[in-house]
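Up next is chain A:
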Amino acid sequence: MKDYADILFEYLFKTSIESSPFSLAWYILFIFLVAGVLLFFAANFAGITSFIERRIAARIQSRVGPNVVGPQGVLQWVADGIKLLLKEDLIPGRADRFLFRAAPYFVFSGLFAAFVALPFGYGIVAADLNIGIYYIFAITSLVVVGIIMGGWSSNSKWAMFGAFRSAAQIISYEIPTALSLIPVIMLTGSLSTQDIIIAQGGMPWDWYIFHSPFTLACFIIFFISALAEGNRIPFDLPEAESELVSGYNTEYSGFRFLVFPMAEWANLWVISAMVTLTYLGGWQIPFVSLETISGSPFLILISVGIFFVKTSIVVFIVIQLRWTLPRVRVDQMTLLCWTYLVPISLVAIVGTMVWMLVFPWDGTPGLLIRLLMSGIGAAACLFYIKRIRFNYLNDKLLFERLKGKPSWYPFWRLP
Partner candidate 1 sequence: MTQNIFNVLTQRFGADTILYYEQTSFDPYIIINPEDIQSICMYLRYNPELKLSFFLNLSGVDYPDREQITLVYHIYSMALKTTCVLKTSVSREFPELESIESVWKAAGWFEREIYDLLGVSFINHSNLKRILLPEDWKGHPLRKDYREEPVYHDMETTRNNLLETNR
Partner candidate 2 sequence: MERSGNADLKHLKPQIAPFREEMILNMGPQHPSTHGVLNFLIVTDGEVIHQALPNVGYLHRGFEKLAEQTPYTTFIPYTDRIDYLAAMFGNHAYVLAVEKLAEIEVPGRAEFLRVIVCELNRIASHLISTGALALDIGATTPFVHWIRERECINDIMEAICGARLTYNYMRIGGVSRDINESIADQILKFLDHFEPMIDEYNRLISFNEIFIKRLANVAVISQIDAVNFGLVGPNLRGSGIEMDIRKIMPYSVYDRFDFDVPFGEGFKGTLGDSYDRYFVRILEIKESCSIVRQALSKLPKGNIKAKVKRKLKIKENECYSSVESARGEMGMYLVSDGTDKPYRLKIKTGSFTAMSIVEKVSQRLMVADLIAFIGSLDVVAPEIDR
């Protein structure tokens, strides 16, 4: 099997890799280039997301947010990054110096390696592994190794608490994450990320989320466990800042500290991309067949855009959740996993199996149920919008009376 990088290489340089040692050298250079592009994307994405998250958080909390560095503050993350890079790299006394220094690299490599298997559009993936999903799970587990190393080696009890919590959390939540993806894998018959997207369609009822009630439940479970894997609120126990000061990274400073938040925000993309590609139809363009996409670079770009937009929406929801919810307790976190997520996902796997036999994907009843499920999803969205409108109107007039200013101030209006 040839990777997409190989194909791209052959397309660009019009030679095969094996043709000469010279072109092999070129190939290695090319691989480095691809890695560089991914790293560039991930690092910048992490930085920009940090800015966007802060702005969203600010609006949710009816503040303005960072808006001084650069126009509207868009360069805030660069300033923060430079500031952290210039800070002294402190290592606490009696810390395990080797592990303390090594931990950020584990976190870093664990996350950025996951980008290799993430698709960005039709055919745009660094390596379309046939075990893509499995690879992403395996490689992101390196993060927890880094966290435990960092927490333990810091020689701080708070950091150690964070590390222990992280270990308990990731070990518990690997299971529902994997289990809740099994329906998708069953429906597709493949572990490759591209295959999973190709098996879905462009319209909501062609997505796996609305295939059956069981996949809907699995989607929710997967979303929850992905939050836990990414240490996002309500599962940010490892760095619960109000309990453990800052958790596993309490003692870090400078560049080594920078790696942790950067990894967290890069992880945000990994989580959201996983959710998008498995349940939300990935980069599929509505009403456009795969053959048409493959023939047109323009449509490939569109597919990249669609994937980006979908993932961004999921990122937004994850961010919004963080600024809405409180944090669960450590025993509740494991309890939630073992009494709710794991049993339900097991039931959902069996349910999906039966469903696949009774209502085949292409059959009319299957399609009707998928339409019905999408209708339920749309109804939920409508309810949500209704509640938003209610909350807005609830305070509108009274606010205007109190402050003498109009209440309407949508998020696209920049302060």
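In picking the candidates, the idea was that all candidates are chains of the complex that A comes from, given by their letters.
Just so we're on the same page, a contact is a pair of C-beta atoms (placed from the backbone, for glycine too) under 8 Å apart; a residue touches a chain by one contact, two chains touch by 3 or more; residues count from 1.
The structure presented is a predicted model; accordingly, all values stated were derived computationally and were not measured.
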{"item": "Chain touching chain A (counting every copy) in this complex, out of 1 or 2", "value": "2"}
{"item": "Touching residues on chain A, where the partner in the complex is candidate 2", "value": "57, 60-63, 157, 161, 164-165, 233-234, 236, 240-245, 323-332, 391, 394-395, 398-399, 401-402"}
